[in-house]
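Below is the structure I would like to discuss, written out as structure tokens.
Just one protein chain is left out here, and the rest sit where they should.
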Amino acid sequence: MTETINIMLAGPRGKMGSEALNMIEGTDHFQLVGCVDRKHQGKTIKEIDGLPDIDAPIYSDAQEAFDRLNADVFIDLTNPESGYVHTKLALNHHIRPVIGTSGFSEDQLDELKQLSSDKQTGIVIAPNFAIGAVLMMRFSQMAAKYFDSVEIIEKHHDEKLDAPSGTAVKTAQLIKEVRDSHQQGHPDEQESLPGARGANVDGMHIHSVRLPGYIAQQEVIFGQSGQTLTINHNSTDRKSFMSGVKFAVEQVMTIDHFVYGLENLME
Amino acid sequence: MTETINIMLAGPRGKMGSEALNMIEGTDHFQLVGCVDRKHQGKTIKEIDGLPDIDAPIYSDAQEAFDRLNADVFIDLTNPESGYVHTKLALNHHIRPVIGTSGFSEDQLDELKQLSSDKQTGIVIAPNFAIGAVLMMRFSQMAAKYFDSVEIIEKHHDEKLDAPSGTAVKTAQLIKEVRDSHQQGHPDEQESLPGARGANVDGMHIHSVRLPGYIAQQEVIFGQSGQTLTINHNSTDRKSFMSGVKFAVEQVMTIDHFVYGLENLME
Amino acid sequence: MTETINIMLAGPRGKMGSEALNMIEGTDHFQLVGCVDRKHQGKTIKEIDGLPDIDAPIYSDAQEAFDRLNADVFIDLTNPESGYVHTKLALNHHIRPVIGTSGFSEDQLDELKQLSSDKQTGIVIAPNFAIGAVLMMRFSQMAAKYFDSVEIIEKHHDEKLDAPSGTAVKTAQLIKEVRDSHQQGHPDEQESLPGARGANVDGMHIHSVRLPGYIAQQEVIFGQSGQTLTINHNSTDRKSFMSGVKFAVEQVMTIDHFVYGLENLME
Partner (left out) sequence: MTETINIMLAGPRGKMGSEALNMIEGTDHFQLVGCVDRKHQGKTIKEIDGLPDIDAPIYSDAQEAFDRLNADVFIDLTNPESGYVHTKLALNHHIRPVIGTSGFSEDQLDELKQLSSDKQTGIVIAPNFAIGAVLMMRFSQMAAKYFDSVEIIEKHHDEKLDAPSGTAVKTAQLIKEVRDSHQQGHPDEQESLPGARGANVDGMHIHSVRLPGYIAQQEVIFGQSGQTLTINHNSTDRKSFMSGVKFAVEQVMTIDHFVYGLENLME
């Protein structure tokens, strides 16, 4: 792990991007060799207000960046549209992509998988870089084999518009894969006030709390006669994603194929 | 508090009753002088299988019990019907009643209040003897003056048929008394799965979890920009009621009027 | 509460100060009339980089500020030294001070109390503006009358050097005031690893967790046979102090005397 990994980054000025710059700068064996940014062609990162003091060139033309820079890993923190174009360029240049988006279509994923195979170049696409959240979902799926009953409570700030959260629904779906379909709770239970028992995903109940003061939290509670087992992930800052990005960069160096989801990089 | 309090108990063989006998026996300044029980006329408590070794007589005729026994406090742990008759007998004998039921009608409560006043005899009627639950509700009402947003999560075993719990609804109603009516959460929030946001009591959301492994738990969560304040009561055993009964017995000795709810005995 | 309150602020560029500016700007019935700042004499707030768009003059000479500005309330978010000088100036000008520091000496507090009385001008000094924390301590003191056993767990980021936290120790001291001194836990309990049972304040145990990912959290757990009652305050952002500042500003308008601690403004 002590050999230096040379990194290209697309999207250095976004919230995630600037955190990624800090993470790269703070990691001894990571080296930023350049960035792709639609603005600031010809400048260096350290010349941009608010970005860390790194002497790496910025290219507004992605093609040019991939032609000129000599990188091991390409991190994309832009958007699905640009990310898709960048990712193909990276694979074609045998630079391993680490991509944080859930926005690619099935067709796009298939194409990238094929291209990774053709080029024998590793790629990691991660819809969620929060390692704690990924572990929460993985542990939930494991626990579901031994506990018949589970409910999910997710708590977010009250600016969040949708309920339940995508993570809560995904957790329920992962659990559903490993258990026999069944309704939970007493068969004769009654709601005296509608909604009290939450949303129902294949018998599992999901509850969404929306309060100022919360950022993003989820607890998955397994119950059985005489015991409960609870797995709780609490996210307080987007810095939490950076340990996942770092992990993905290190892992993509060890593979030559397509991986979707950090959970598939874990032992 | 070191002067002995002489106690009569109705309902010694019920679950609550037998816990009360243990509590009385374990309290130095409490003395059981006799019991009312529809069975076992003429026996003593220690002669009944499963009850503690107390040499106190049992009367099946309540009138006779009140005529013969010299008590300071009368505890009723039977049912609303018998309890109502017993309570009037107690007040008429100037014996202070401590009654644990939520089953009296408004008319019955009014009548007992008048009788307490006529006889200048203190009486405590407590629908909930769990001191922790009473404090939770009281603190919630206090916190609501300083926090605009609150949600309630109550968790019970999956044999419970009704949702939300009576305590959750009562907590919301107590909070409602002290705040301006308003809806919480984002005005544009959407449930992609119905019920996710729980039941709605005047803008407050209530979530009911039903899982084996839980007994009875409630958390009241207040949120505000940058902070949350949570009050959590967890009941694991009906022994929890006995500290409330003990508190009520001690307090009823200090009053000469009608009190409804332990919260009104607290400073 | 709809009459406008005119406010002076000292320390507008500090972290707390700039949050206070946002709070004042976001509150309809608050009006900023001017600031005291050792820099930027003669400018207005909106001319300072990073501060909100408020057209209020800055004075570097506090005496001049108090002479020229017509304010109802003076908020000081500087430091104990400047704060002490400012507070006396404010009282002498019959402007009600709201001061957030725990750094005044007993002598200074006595002097300010006397001056407040002489000038018949209300003043609030609050060592803690987090309303949730103040309520947590208040509820803890109330619950301690009904529960003999309590432990405190406080959780902070791992940059915090001291353990236990000042709030945890203060909470224990407040509880100590209202209960008979006694040791908790089993008399024969043994630590097989030293420190397992935490710090001991008059029989109450305090546990300090230090982990990255936490900001500032404290739970106070009361236990009794069959039940626990937990009060948990979680602070995720210094914005949490602003509801306390706002509350103090509104309350100081209703008093003409010296108050120390937000808890003494609560009903």
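Some notes on this structure:
First chain written, first letter: the chains are A, B and C, and each begins at residue 1.
In this section, contacts are C-beta pairs under 8 Å (C-beta built on N, C-alpha and C of every residue); 3 or more make two chains touch, one makes a residue touch a chain.
Note that the structure is a prediction, hence the values are computed from the model and not measured.
Check A:70, A:102 or A:230 against the missing chain and you find that the one touching it is A:230. Across the entire complex, the residue among C:138, C:205, C:233 or C:246 in touch with the chain not shown is C:205.
The missing chain, though absent from the display, is touched by one residue of C:38, C:88, C:145 or C:160; that residue is C:160. Where chain B meets the chain that is not shown, the touching residues are 213-215, 234, 236, 240. Contact between chain A and the unshown chain involves residues 130-133, 135-136, 138-139, 142-143, 145-147, 222, 224-243, 247, 266-267.
Touching the omitted chain from chain C are residues 149-151, 153, 155, 158-164, 169, 184-186, 188-201, 205-214, 221-228.
Here is the rule we use: only the chains that are shown with their structure count from here on.
Averaged Cα coordinates give chain B a centre that lies 36 Å from the centre of chain C.
Shown for chain C are the residues in touch with two or more other chains, namely 234, 236, 240.
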